[in-house]
Every structure is written in C-alpha cells, then in structure tokens.
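Heads up, one of the protein chains got dropped from this complex, but the rest are sitting where they should.
Coming up: chain A.
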C-alpha cells in the first residue's frame, strides 16, 4: 500500500462501549506505524449477536450500514477476530459483496499482512500468555500472527497456554443460553491460564477476554486480561498502565 494508508477504525460496539482503552491503543499503534486513522461516527455494530442467535433480519441492515460507512477507506481495521469474521465471511451473504467487507482486517492481519511488520516497537515487561480466539483462528485463519507480534515485544515474558486452541466457552448468547456448559468450559480455560503463572492473559477479542476475565475476576485470581492492541501500543516512553 503506497503512502500513508487511510485506515478506518471499526471499534466494534463492545470495545467502543466497555473497552475504550483498546480502541485508543489501536489508534496510537497505527499512527505510530504511519497510518492515517479515522473513526467514522456512523458505525455501530456488525450484527453478529443477532445473526448468530437466529435473528438474521436484524443483522441485514447493520451489514448495509457497515458497507456504506466504510466504503471509502484503503482498509478497515477491527480489534476483533470475531467481528472481522462476521464482516468478511457473513456480510456478503447478507448484503451482497462490497469493498468494505473484503478490505476489513483483524488487527494482527493488518499489521503482518498489509503493513508487513512484526516488530512494532513495543515494550511490555510482564509475564503474558495468549489465547487464540476461535473465530480469529478458524474463521479468519490468522494463525501465528498474533504470537509473532508478541514475540517481538521487548521485555515480555511470553509463556505458552496449555490447550490454547480450546474454546473458552463464550460463544455470544451461548454463555447465557447454555450457562452451565459455558462455565464448565470457562473453568478449564482458567485452570490452563493459572497454570502458566502469567499475570496477563491476552487475546485479539475483548468478548472472549470479557468472559475469561469475568471468571478470573470473580475468583479474585489477580490475573489481568488485556487486548493484544494494548500490549503492542505500550512503549518504554509510554508504558501500559491500568486505566480504570
């Protein structure tokens, strides 16, 4: 992509509302890497929850809104493999093809595939373990890209998560419709996280992190959940600090 790419940030409704620090970190990171970042105010939600729960008709206008809102950008970056998957894989079925859908990238894909960087100049002196979320892994196929990015972070003590590719049990409305099964899956995921001795659990999706983090918080484990973007945005000059 020649020159400074004009990037549209799709924050996702969950991150916009509950985890603004993640979206601010994406802005900071992409601008540091030379992108022009814009946040079109018309954006709301990709419609995934409606679609996956069986309410297709409610998701359809949201796909249309997305196609219109992000029509003019070189690329759209979303800090979510799940919403990214919804947009790239499902929106065309709901709305017909649109450039905004094919130009949408999950953050690690955009960094590694489009910008061609793995060392983003980050510094994060903590013990970290990484959970590859199901949709980034199996719907988008991001593979090891997030781990490549994390390995290049200075000061990080990155430890492998046992049974990493097992679902954490979130699954959108699955977490409430089948709360008992979801919680059983969560329990095993938390055990694996705690086994690593990491003080930070990272992932590319705040939805899964909210689920695992909700369990870790309930048990007062002291493990912090943190989106990949916030680790990558952290530098020696301006290191990450808890915002709440």
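Worth a mention:
Here, a residue touches a chain if its C-beta (ideal position, glycine included) is under 8 Å from a C-beta of that chain, and two chains touch if they have at least 3 such contacts; residues count from 1.
To be clear about the criterion, contacts and distances are computed from a predicted model.
Of "Raffinose/stachyose/melibiose transport system permease protein", "FAD-dependent oxidoreductase", "Urease accessory protein" or "L-lactate dehydrogenase complex protein LldF", only "L-lactate dehydrogenase complex protein LldF" is the UniProt protein name of the chain excluded from the display. Among A:107, A:134 or A:232, only A:134 touches the chain that is left out of the view.
Of the residues in chain A, those that touch the hidden partner chain are 11, 13, 15-21, 23-24, 39, 41-45, 47, 50-56, 58, 61-62, 65, 134-135, 137-139, 165-167, 169-186, 210-211, 213-215, 217-218, 243-244.
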